[in-house]
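Below: one structure, written as structure tokens.
Missing here is one protein chain; the remaining ones are kept as they sit in the complex.
Coming up: subunit A.
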Amino acid sequence: MTDSFPSALTGPSSKERKYDRQLRLWAASGQQALEESRVLLVNSDGPIDKQKTTVSGVVGVETLKNLVLPGIGGFTIVDPASVTESDLGVNFFLEEQSLGKSRAEETCRLLKELNPDVEGTFSTTPIAELLQDTKFLPAFRLVLVSGPVKCSSLDLLCNASRELGIPVLYTHSVGFYSTFSLQLPAEFPIVETHPDPETTQDLRLANPWPELLEAGARVRDLDTLDDHQHGHVPYVLLLLHYLEQWKETHEGNVPSNYKEKTEFREMVRAGARTNNPEGGEENFDEAVAAVLKSLNPFSLRSNIREVFEMEECQKLRADSASFWVIASAVNAFYQMHRVLPLPGSLPDMKAQSADYISLQNIYKSKARKDLEEVTETVRRIEGSFGAKRSPIPEKEIEVFCKNAAHIKLIRGRNIPRIDRDVTVQSSVRMALGIPESLAPISIAFQILDAVVDQLQETGSTVASIDDNETWDKQTQRIIGVLKAEDPEYVDEEVEEQIKNATQELRRTKAGELHNISSLTGGLVAQEALKVLTRQYVPLDNTCIFDGVKSRSEMHRL
């Protein structure tokens, strides 16, 4: 095989060198997904008051910076605003010469400088107009919106995106506070969740398959081994060996509760030889340490059970996404064997090279066999739909099987609007009851949106976003909404917290601070990367950042 031993002369390509530090997080597959993605940034939607205050959109530009650098395919900035003096005090992707020019064009130009591999375009047409062309939105994999924007525009955008299954990130950054919400498609499955390998090993010691059992049985008489051999029996085999002994005196059962496991652990510990200079054996130490976490019989975690029970998994259609086809095949595997396909990885452990490799091969070949079985089922399902489906690549099935236990399904939620949605209201009320909760900040932002909505109403005579009367009116209205169902949750203290949060917001007259927008741009980009690569686990669904106290919180609203 030439590809497993390539010549040392073929070092990494210049692209691999440029992206080296990130490829170590999401690999070539994640990078490819990024490069195939085009991102839309709606960075303002016209003036928000009669004094022509416009959202600065720094958080949007900073988010894009963090996506252009790792190499998304392209981006489009929609922003009807022109560059003002105060933009220059807060936005790094503008320069003196940008004054008076289109902000979309200038930020696009300076962002493109960051990475020649990324294509960037801009538009000064308001988003509502652009959406009239039904071919506009489907070109994008993700939509970023810098709030506050007109309620009507946000609705249009969110509804259209939902229909097309395009995720939306709606962001606010004002003064020392920020918040953002992620609207995902109704079902958003993630296969490569990257759980911590230390805590997620699947060794199947309580459910061994015949080949593994056989390997354990070969370690028959530990006493006959010399010290070197004895100190190098892989701990997996040690545990299997002692489990067989245990079963003999426990009616064939493995230790099941804490007491039994502790007892079993002592039995393993007693097997170690201590008459050596080290006073013990590393392999036995490893075995002892693994007892509590490695002897649990296989059980299906709720995240994957939920996937199996979904209607999409139960009732496949000719046009079902490949995720559901594989999920259905893995479910069939589970129904048959009551375990998931083996991931096949083996942690490092004290052992002779050859012994370790042969044990590793037992895990690998079982994983391969399980994969073959699942693949067969997938092909049978595909066959049942005739020529309507093209075969799912083997690699995709393999990745699914390797990660099956940790697959996660997020059910998309809408961008929360407190004054419209009673479930949002009740979630916020619950959050308010938690001490130190950041929910008052999220309410303050909802009040800001309401203020903007009021200023946009036809016939509104209010001139400025900083109008006290409008703020008081909307604050009272939103507090009223929260109290309507159950006044108990919004006592005087909570009301005070909400008022403090709005007061803090208003110190910049709804304007952005660069630091907080940059920080938030980092957080939002992080979520964007997870959504685009479909790796790691994205936010569900709202994050609040408090720059006064340097804290953040996640809320499902």
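Observations
Operating definition for what follows: a contact is a pair of C-beta atoms (placed from the backbone, for glycine too) under 8 Å apart; a residue touches a chain by one contact, two chains touch by 3 or more; residues count from 1.
One rule holds in what follows: contacts and distances are computed from a predicted model.
Of "Proteasome subunit beta type-3", "General vesicular transport factor p115 isoform X1", "Lymphocyte antigen 86" or "NEDD8-activating enzyme E1 catalytic subunit", only "NEDD8-activating enzyme E1 catalytic subunit" is the UniProt protein name of the chain excluded from the display. Touching the chain that is not shown, out of A:104, A:418 or A:523: A:523 (per the contact rule at the top). Among A:176, A:284 or A:445, the one in contact with the hidden chain is A:176. Only one of A:56, A:153, A:294 or A:377 touches the absent chain when the whole complex is considered: A:56. Between the chain not shown and the residues A:86, A:299, A:314 or A:476, the one that touches is A:86. The omitted chain makes contact with subunit A at the following residues, 4-6, 8-12, 14, 16-25, 56, 62, 65-66, 69-71, 85-86, 88-90, 92, 95-96, 99, 113-116, 175-176, 193-194, 232, 348-349, 351-354, 356-357, 360, 499-501, 503-504, 507-509, 511-516, 518-519, 521-523, 525-527, 529, 536-540, 543, 547-552, 554.
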